[in-house]
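Structure first, commentary second.
Here the complex is missing a single protein chain, while all its other protein chains stay put.
Should a chain be cited, it is by its letter among A and B, assigned in written order, with residues numbered from 1 in that chain.
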Amino acid sequence: MSAQTAQWQDVAPLLQVRELSKFYAPGKGCGDIDFDLYPGEVLGIVGESGSGKSTLLNVLSARLAPDAGQVIYQSEQFGELDLYACDEAQRRVLMRSEWGIVHQHARDGLRMNVSAGANIGERLMAVGERHYGNIRERAQAWLEAVEIDSSRIDDRPSQFSGGMQQRLQIARNLVTHPQLIFMDEPTGGLDVSVQAKLLDMLRGLVAELGLSVIIVTHDLAVARLLAHRLMVMRRGQVVESGLTDQVLDDPQHPYTQLLVSSILQN
Amino acid sequence: MTTMISVQNVAKTFTLHNQGGTSFAVLEGISLAVAAGECVVLHGQSGAGKSTFLKALYANYSVDAGAIVLRDGEQQVDITQAPPRRIIALRQQTLGYVSQFLRVIPRVPTLEVVMQPLLDLGVAREVCEAKARELLTRLNVPERLWQLAPSTFSGGEQQRVNIARGFIVDYPILLLDEPTASLDAKNRQVVVQLINEAKRRGAAVVGIFHDEDVREAVADRLVDIRLSK
């Protein structure tokens, strides 16, 4: 098999995070965050609510300015970018082209008053596509890719189930072939029965498209299935990080041990 | 002979912070070398740390001291020091691990579960599917189950699905944690054949087997993992 003889080669990080801090009040926010994210890597950020993981995600995805520190991103269009030193125009271009943001509540990430096709097509139009036929064709292909019947293309998201809305949100983000996706509790509001299907789909898409993902979740089962490595947060600090199964099966920090031991075994 | 696994003075202590900070040493001063085509069977009393050691070889557990160097093509990787993405690349192409427990996303059909590791390497779907079918057939998993998710299967069926998944990629290093436990004689024999085929193509195998017949059929060497004092 050719894949077996391929040599592992180190590559440049996609995202470099240096001494990043954002506090609303002492203990509220996140501080001293340092890590690199590499192309194709899925990083899970876990911890209880209030641990600062959502704040961190907002700072990383250029939606909330930090108090201190840097986020350096390797952009396809602009080269190396210091996210909070660069032009806001560039950050906004990233958000609609090279990045995707999947919100916990689909209605925060979708336009509920326009059709599914328009929701997917918007990003294409935002990056300059002006051919209706092409937009429609690609919207249809992406609906199918996220397992939504393409005959629903003209329906509004409000007519969709929660799971479908979440899948539509994913399609809307992926249509411009982003290289980095931020996800905030993507399975959070869904029934357990719907979660599994979404997780399997996400896992497949991430592997197939070679996406880099930063996913915030409080659900360690979700983290185990999707993330290559984890950062465990508590009171705004990273207390432990490493390979996902190592962190979950052989936790070192007292807080991680407590977190892991609190899960019900099946 | 090419050395595939080289373990030097590995030590491991568990500390349970939430149970009064209790510490107990599990591994101490363990060294081991495994060559390509060789099968080493870990030996020792229950609780001696065999399984912990095997998990350390997979980087599933961390170690406190020592080095675990695995050969990945032309490169040598010390997995106690390597970054997570290096270990993931290693696991995708080089390092296989089969336990007796199946851990997969619920509701994914058996055939998909089995072929996934090969698909992840970018191998064509038809090739993956053909190989998955062959393995499931050899392991006597009835074809009517292939399109169903394994979560509803019996323990033995799940275990065989897991073995098929573990053997679908021709890993140069294979770690087996009691894969034959609770299998019937016929299926144990299939697993023995799979292990011996892996050895013949040059895989280095490290395993834990409780069945003496399996052990004798595959082992080149027994290595004692002694309970640390």
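Rule of thumb we're sticking to: a residue touches a chain if its C-beta (ideal position, glycine included) is under 8 Å from a C-beta of that chain, and two chains touch if they have at least 3 such contacts.
Throughout what follows, contacts and distances are computed from a predicted model.
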{"item": "Among \"ABC transporter permease\", \"Protein translocase subunit SecD\", \"Acyl-CoA dehydrogenase family protein\" or \"Alpha-D-ribose 1-methylphosphonate 5-phosphate C-P lyase\", UniProt-listed name of the chain not shown", "value": "\"Alpha-D-ribose 1-methylphosphonate 5-phosphate C-P lyase\""}
{"item": "Displayed chains contacting the withheld chain", "value": "A"}
{"item": "Options A:Arg18, A:His105 or A:Arg136, residue touching the unrepresented chain", "value": "A:Arg136"}
{"item": "Touching residue (missing chain; options A:Asp32, A:Asp108, A:Asp154 or A:Asp191)", "value": "A:Asp154"}
{"item": "Given A:Pro13, A:Pro66 or A:Gly121, the one touching the chain that is not displayed", "value": "A:Gly121"}
{"item": "Missing-partner contacts on chain A, residue numbers", "value": "88-89, 92, 96, 111, 114-115, 117-118, 121-128, 130-133, 135-136, 153-154"}
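Convention: only the chains that are shown with their structure count from here on.
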{"item": "Centre-of-Cα separation between chain B and chain A, whole angstrom", "value": "31"}
{"item": "Contacting residues of chain A [partner chain B, same complex]", "value": "1, 3-8, 38, 40-41, 196-197, 199-200, 203, 207, 225, 228-229, 242-246, 249-250, 252-254, 257-258, 261"}
{"item": "Interfacial residue positions of chain B with respect to chain A in the complex", "value": "15-18, 55, 59-62, 72-75, 84-90, 93-94, 105-108, 119-123, 169-170, 172"}
